[in-house]
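Okay, here's the structure, questions in a sec.
Removed from the display is one protein chain of the complex; every other protein chain stays in position.
Let's look at chain A:
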Amino acid sequence: MQRAHYYQKIDDASLKDELAASEVYSTSGIDAYGLFEADGTHIAGDLLRLRASLPGDGQVHYLERGLSIALPREQTRSSHALMQHRDDGRILILSRDGGSISAVGGIIEQALFWGFSLTLIPGLIGWWLLRRRPLRRVQRLQSCTESIVSGNLGERLPLSPRRDELDMLANAVNVMLEHIEQLMHEVKGACDGIAHDLRTPLTRLRAHLDQLQQLPLDSSHAETLNMALEESESIMLRFQGLLRISELEDTRRRSGFESFQPAALITQAHEFFEPLAQEQGLTLLLEISADLPALSGDVSLLFEALVNLLDNAIKFTPEGGVIHFRGYLAGNSLNIEVSDNGPGIPEEERESVIRRLYRVDSTRQQPGHGLGLSLVSAIVRLHGFVLSIQESPRGCGATVSIICPLPEVKASLAAPS
């Protein structure tokens, strides 16, 4: 542009010499000019031909393809060029070759590309290699936490000899676990202590009351005594229930497990409860699928769980109701299900009913101590089964199921890991 202004000031006659002179100073191969007659005949300069696509407006234009040029090259690559109509009718074209600049650009581009790929590819490989080890460690940590969650509180997260961030974290968690275990021990100790401390006075209280009962008493005293005896009986029941639950929550206790036939257990529970249901004007229907496979568990505890479920169902179903007691296979598990058409358990209370001593508000006037379902839940958890509470399919009442995953399924789940 500057060159164009300069040449514009020079008069037409001396232009040719001036151009030739400037050629000496210009960077050869980059700057070029061409002087043409109005009809396009070449007069002077390295540029040999007019280009139709270049407008003669005296402005700089970018040309994708080069202009014809004398040696050293026949054509410039891309270039910036300007065409000017002189007053005397000659045409001047000035061009600056963009080729070398774009060549440099290309070199830089290539350098960037190679540089980038040379760092990126080893980087990716390195990332994958480096990541493998921590990932394996995290997987170990994960399996370890799972074992802790499942009740194995003595377990600690593994530490590596490297003492890195992961180890710092694991160490912090281990210290925390240590604390939790200690607290659990203290709580359990306190519970056991309370239990033990209460056992003896309760035994004594019972003994005193029993002794009173053997004395000749007048009828009003005897009545009061009977009430006291009944109360102490109910305290003892609750107390023993609590103790049993805390025993059961110690989930490592699986020594009493043996293989048994669930169908026989279900049938026995049905036979046990059928007379009571009949007396209360209820129908207790038994449905057992054929060929239920054997399960492993503590039969006595499971029977107790079923007794509690059936007892609840009978307690809460109004006269004339129907209770379905079913044992069937569903997918990979065996379900034992008690489904009644009583008032049901509101959805928001289903979690709470398995807590100790919790009772649904509307049932407070019913006899019972609110330990039934939490006992069932403890028993079910001990076995690794799942307790599910749902609305009965008939739209009212509760369906409580014990879902027992079948052993072969457990085995096949365990195999790949």
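By our rule, contacts are C-beta pairs under 8 Å (C-beta built on N, C-alpha and C of every residue); 3 or more make two chains touch, one makes a residue touch a chain; residues count from 1.
Simple rule for what comes next: contacts and distances are computed from a predicted model.
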Problem set entry | Candidate names "Sugar ABC transporter permease", "Cell division protein FtsW", "Chemotaxis protein CheA" or "Response regulator transcription factor"; UniProt protein name, chain not shown | "Response regulator transcription factor"
For this session: Among A:T41, A:Q110 or A:Q268, single out the residue that touches the unshown chain.
Result: A:Q268
For this session: Check each of A:V307, A:V322, A:V386 or A:L406 against the chain that is not shown and name the one that touches it.
Result: A:V307
For this session: May I ask you to list the residues on chain A that touch the chain which is not drawn?
Result: 196, 199-200, 202-208, 210-211, 214, 226, 229-230, 233, 236-237, 239-240, 243-244, 247, 253, 255-256, 268, 271-273, 275-276, 279, 298, 300-301, 303-304, 307, 311
